[in-house]
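The structure appears right after this line, and notes come after that.
Removed from the display is one protein chain of the complex; every other protein chain stays in position.
For clarity, chains are labelled A and B in written order, and residue numbers in each chain start from 1.
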Amino acid sequence: MTPDEILAVVETAVLAVPGVAELYRPRPTIGSTVASARSLATGGPVARVVLDEDVLRLVIGTDGARPAPETARAAHLAALDTARAHGLSVSRVDVRVARVG
Amino acid sequence: MTEPDSARLDALEPDDLDGHTIDELADYLDAGMTPADPSIDESPACQNALAAIVRLRQSSLGALEAAAAAEAPADESWIGGVLANISLEARAGRDVPLRPLEPTERGVMTEGAIRSLIRTTADAVPGVVVARCTLDGDVDQLGAPVRVSVEVAVREGVAIPATATLVRSTVADVLDEQTDLVVDAVDVVVRDLLPRRTDPLDDPATEEDA
Partner (left out) sequence: MPHQSLTELEDAVLAGRSSDGDVRAFEVLIRRYTPLLRAYARRTLGSTDELDDVVQETFITAWNRLDRLEDHARVKSWLMRILSRKCIDRIRARRDHLDVTDLEVAAPADDAPERVAEARSREDAVEAALAALPEAQRRCWIMKEVLEYRYEEIAEELDLPTSTVRGLLSRARKNMIRLMEAWR
């Protein structure tokens, strides 16, 4: 798998974490999720998880069902485990919570 | 004493205005007519000219407001266009650290997300509308004590001390649950009164009489 394909799998894993409501693009705007959906439809790349050397960066919104710190921790674990399982060398996951539901 | 409307105001030179230029009078008006200048205050010609300037200013703004009433309201898709270009980053504020348990973990929460959380929580207290919320202290340092300040407006008829206490406790609880902030205190300031809502069914808890 290419790194981009691995990152796409990581995204899916993060979105599946209970408590994660959204995964934003690195500079989230109100319209970014709309743009993401449009991009998916046209087959363009949607980089919502970024690999910066050996650090994964993601920006999430939580749904409030679970305390946000726990959700952020779980998102980091999901990203880390998934990335490493596919052979990516990751030393750290930076999770930014931009919205608490 | 002639009224402003019937005065002949085409005489606007200093000779006509007891030695003052029209511009001095406009500046005097801007300064709130202080310190008082008797040579203006006691001059009928100056008073007429001042009145004319005041009315002109009011009418200029009034003309614009009247023109605004003739403009169409904002188009929905145009509004959508504005909102789509608004960056959450611009109002995100500082990064507030979450407490890591592993060396691989580095989490933060944006100050904007925390303010939004406080706002939603306090808005849910009956009769309360949040005006501002601020986090004072080194929020970007894990463990640093932070003081939270919430300014609210409350509806007329609401018991203010009890409501302020409820805002304080619910905000403290939600911050405890949803963040890793060390909160020294939550200060609630009641800034404004809002008129009672016209439909009492909107706020059953706030109407004291039947």
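Of note:
In this section, a residue touches a chain if its C-beta (ideal position, glycine included) is under 8 Å from a C-beta of that chain, and two chains touch if they have at least 3 such contacts.
Since this is a predicted model, take the numbers as computed values, not measurements.
Every shown chain touched by the omitted chain in the complete complex is listed here: B.
The residue touching the chain not shown here, chosen from B:33, B:90, B:160 or B:185, is B:90. Considering the whole complex, the residue from B:133, B:146, B:167 or B:188 that touches the absent chain is B:133.
Of the candidate positions B:66, B:101 or B:160, contact with the hidden chain is made by B:66.
Against the chain not displayed here, subunit B makes contact via residues 5, 8-10, 12, 21-23, 26, 49, 52-53, 56-57, 59-74, 78-79, 81-83, 85-88, 90-93, 112, 115-116, 119-120, 123-124, 126, 129-133, 151, 153, 192, 194, 202-203.
Operating definition for what follows: only the chains that are shown with their structure count from here on.
Subunit A and subunit B have centres, each the mean of its CA atoms, that are 37 Å apart. Listing the residues of subunit B that touch subunit A in their complex gives 83-89, 92, 95, 98-99, 101-110, 112-114, 116-117, 177-180.
Note for the complex: subunit A touches subunit B at residues 24, 27-31, 34-35, 64, 67-69, 72-73, 76, 80, 90-100.
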